[in-house]
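Selected chains only, in their assembly positions.
When the chains are written out, they are named A and B in that same order, and each has its own residue count from 1.
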Amino acid sequence: MASPTPTLLLLTFFFFISASADPDMLQDLCVADLSSGIKVNGFPCKDAASVTSLDFFSQGLANPGLNTLGVSLSRIDYAPGGLNPPHTHPRATEVVFVLEGTLDVGFLTTANRLISQSLKKGDVFAFPKGLVHFQKNNGKVPASVIAAFNSQLPGTQSLGATLFGSTPPVPDNILAQAFQTSPGTVKHIKTKFQPKK
Amino acid sequence: MASPTPTLLLLTFFFFISASADPDMLQDLCVADLSSGIKVNGFPCKDAASVTSLDFFSQGLANPGLNTLGVSLSRIDYAPGGLNPPHTHPRATEVVFVLEGTLDVGFLTTANRLISQSLKKGDVFAFPKGLVHFQKNNGKVPASVIAAFNSQLPGTQSLGATLFGSTPPVPDNILAQAFQTSPGTVKHIKTKFQPKK
């Protein structure tokens, strides 16, 4: 089609290993017991006798992960024109390595300074903890990166979706005042971020 | 004037004590030497012999602060209709205590759930580390809070200002795609967030 319509979020996340654990470790291993009814900061540990090498291994899809290791890794794929829109990771710094394609990336400091860069295959870039950042594939071919985080559970808060697509919604007048725009514009943007039913 | 135009940011911040320091302390006191030419994670320490009780004290304006103490406090005032627009603190949890007036407050989880509450004088509310949150004075009289942070330097990233008012600017097409709106709307919003010259 002729349309230059913005192509939002033509990207795929594969969380390989949600390894994890940012407080210091107190044992060699604490593989997450995801079936435990008990919830703690992070996860309880599986019994050591039932740990195998597969707990440390992943073939491209999320796996139970390694509790307490303080690191995680994901792969992100971007279609041509695809944007990983402005977002934060509340609990981690991110470093990306470009596997293929090209990307324009940037982060914003608390002094509202934009620090941006164009990346190609093999390049590496860092996004400091908690700061707003984005990646855009302005190229004509797909791009992909490996992203490393220094937390087992960095969290991701995508700003458009959280502000305009939350449940319950953020009141229109707050968003209009925050972005200095009209309630009508806010209502229109909200229609694009309807939570899935 | 007749206008019901949203009153953005009719609020005042007084940072009383930028106390500070989140890595563990290694001495009783490390008062920040703001005049040092050396920069480290946090601040170098003043000579202990020149420390006085005034280093730990503030009368309502920012003071040199206490390096390495891992906590800070601020007072925020809201005019009627005033909004502290959606923002994050990349390095701290915040707890507010309402000194006077009423406030509608909320934060958003990484699952895009809004957790909101109406507060009156004497009420207390917590905003977890790194998550997007806001406070609005929907009352007819001024409101004010004391806000406590578990970092000496929590940082504040106001989303409207950082996305639409950064230097250099975030490209229009990225913002249009991110908020599913037109480049014209983006340009219009940017005029409201022109960086001061």
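Of note:
Just so it is clear, a contact is a pair of C-beta atoms (placed from the backbone, for glycine too) under 8 Å apart; a residue touches a chain by one contact, two chains touch by 3 or more.
Everything quoted here is computed from the prediction, not taken from an experiment.
With respect to copy number, the whole complex recorded in this structure file holds 6 identical protein chains, 2 of which are shown.
The rule is simple: only the chains that are shown with their structure count from here on.
Centre-to-centre separation of chain A and chain B, using mean CA positions: 24 Å. Chain A meets chain B in the complex at residues 6-8, 83, 85-86, 88-91, 106, 108, 110, 112-114, 116, 128-132, 134, 136, 155-157, 159-170, 173-181, 185, 188-189, 192-193, 195.
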